[in-house]
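Removed from the display is one protein chain of the complex; every other protein chain stays in position.
Chain naming follows the written order as A and B, and within any one chain the residues start at number 1.
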Amino acid sequence: MRHRRRNFGFVVLFALGMLLVQAPLQDAVNRARPRVFDPSRRDPLQSIASIRGPTPVLIAALGGFRTVAADLLWLKVDQLWDGGAWYLLPSVMESVVQLDPHFLLGWEVYGWHLAYNLNTESVLEVDKRSWLDQGLQVLERAVTLNPDSWQMAFELGWTCFDRAHDMPRAAEYLYRASKLPDARSFAARLYYKTYERTLNFEKLWPALEYAQSRYKDEPQHQKLVKSSIEWWKTHQFDPQWHRYEIVRENSARQQRAVRFYLYPGNPYWNVCDRCGLPTKKGQPTCGACGKPFPPTSPKPV
Amino acid sequence: MSAQVSKLILMAGLIIVVAVLVLTRRIWGTALTHGLPSIWRIAKMTVAEARRKRVLQAVVVLVILILTSLTFFTYLNPEEQARMIIDSGLTTIAAFGMLLAIFIAAFMIPHEIEARTLYPILAKPVRRAEFLLGKYLGALIILGVVVAIMTVVLVGVLLLQDSMVEDLANSKFDPNLLPVLFAAAMSYCALAVLTALIMLISSVASTTMTVIGAVLLWVVGSMQSMLLDLSTKVTGATKVLTLAFFYAVPPLQNFDFRMEVSNHIGVSMPAAVFALERGLLYAIVALVVAAIFFDSRQV
Partner (left out) sequence: METVLQIDGLTKIYHSLFTPAGVKAVDNLTLAIRPGETYSMVGPNGSGKTTTLKMVLGLIFPTSGTISIFGKDISDLSVRERIGFLPEDAYLYDVFTGEELLDFYAGLFGYPRKRRKALVDELLTLVGMQANRKVPFRECSKGMRQRLALAQALVNDPEVLILDEPTSGLDPAGRHQMTRLILELKRRGKTILLCSHFLAEVEEVCDRVGILYRGALVGEGTLAELAGEPTETVVATAGLESAAAARIAQMPQVLNVEDGAVRLSKATGDQLWSVLQAVHDGGGRILEVAKPRLSLQEVFVRTIGEVQE
């Protein structure tokens, strides 16, 4: 026999030795690719059992072809979309993003579909709120799993701004988005807009300065920020009603912005039911006509 | 793992490895110092043999057809089209590369023994380790050529689609060519590691067992991260065992950059370098062990 036992012993020792040598290298790979090898970066809701799809998709998913399985399901999403099966889409989209948590378009469309389309389609207020909350949760998961992606942070910030009207939260995510590499300039501009909407001058000025300090090679961005700065320099201390008149004359969009300030339940202003003009919350009487406000103010949305 | 513990483990491993290499130098050492011409000759013969096999040519043609059919996703928006083509194309390269690696390498040694084509060679002044390395090198060359052809076709498809698809305001077709080439090259490196493992199995097992073992190893190697995730959910001896498996399985997922490339996420060069180092070491282990086993194998 040709030294079989001896050779087997050598093999075991050698393999063990090499394993020890390779372990630190693998750790280095794990650190360099946290998206793939960092267990703490996993979606807490991720579960292979919740992936829904035909058998070839599941086999592809298990065989290391997760991104292709996600693509196959995305084609299914496209098909369902064209067929108008909007309420079937969330489960398929959930499978897509679990298979490929870094498929940004998938997260974007998923969150948008819940927060906008299904929210709009619903009739009852409680359902609308539910879809909106689910959409926001989806986008939060997207941000957790893709912390380096400005698009995900922006998407969440925009949905808070435009749909949930939650300006503080929108500001947080829009600021985060604007700080990330490759972020587009409109993220920084939308960030300060959140403070414009709430007339939070304490934070608006630093935000404007921040926006101005970025994207110095984009003349259009600089122009827009400068015009905002000039406008607010002029109009910051206008009486509210005057500011609204000016704003109302300017554009339909700004009118909507004004109406936002004036809608019932607005968290920042009380609208007087005698003169129709707003007064900052906390004041017991109307700043324009002096009529006292009722003791309990409407709950903010 | 703390840096000191890492260093200790590294030192211990290096000592064991060097000791075994010195003790087994008779088997593999002279192959590298004196056997290079034989290794090259056997590699050339392996490539020439494969080139004349019609099965290989048919597979390459099939893959080219599959890749060119990726242009059929025209109903998607440009960004989705780019993702589909890149993802499916790289996956086709990885999958067919894997199949070819298995069928080339798994049939090498067992088939040579069964057909007795090995006998005239071993009667010549050729060491068994030289034969093994020559076959491995030949397999690498064949796989390299096939992967290169598939990559060129994929790049062609991307460029063609880029020229035909009109970018939209909020969606553009980004062929992402350099990262695609990088991902294909990494796929090839994974195949090199897999082929070394297949040579190891085939040095002791029959063709059927080699094919089955190779497929299992490829599946497990592609799911490294799942083992790591599993280790965070268990404790005690199970955790240690799971982690041991994680470090022991073929590091094929280290070379899988398809997710980054298809999602246009930047590729980490340090990760690629570490992956290459680890893959090289793993392949060396597989080949040295294969040489040791093959040296004792009765043909």
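The working rule: a residue touches a chain if its C-beta (ideal position, glycine included) is under 8 Å from a C-beta of that chain, and two chains touch if they have at least 3 such contacts.
It should be emphasised that the depicted structure is a prediction, and the values quoted were computed from it without experimental measurement.
Visitor: Which of these, B:L10, B:M45 or B:A248, touches the one chain of the complex that we don't see?
Guide: B:M45
Visitor: Which of these touches the unseen chain: B:M11, B:L122, B:L159 or B:L178?
Guide: B:L122
Visitor: To test your reading of the contact rule: which positions on chain B touch the chain that is missing from view?
Guide: Answer for chain B: residues 37-38, 41-42, 45, 48-49, 52-53, 115-117, 119-127, 296, 298-299 touch the chain left out.
Here, only the chains that are shown with their structure count from here on.
Visitor: Which of the residues in chain B end up touching chain A in this complex?
Guide: Checking each residue of chain B against chain A gives 1, 6-7, 9-10, 12-17, 19-21, 23-24, 75-76, 79-80, 83-84, 87-88, 91, 95, 218-219, 222-225, 228-229, 231-232, 246-248, 251-254, 256, 258-260, 262-263, 265, 268, 270-271, 274-275, 277-278, 281-282, 284-285, 288-289, 292-293, 295-296.
Visitor: Okay, in this complex, where on chain A does chain B touch?
Guide: Those in contact with chain B are residues 1-4, 7, 10-11, 13-30, 32-33, 35-37, 39-40, 42, 62-68, 71, 74-75, 78, 100, 102-105, 148.
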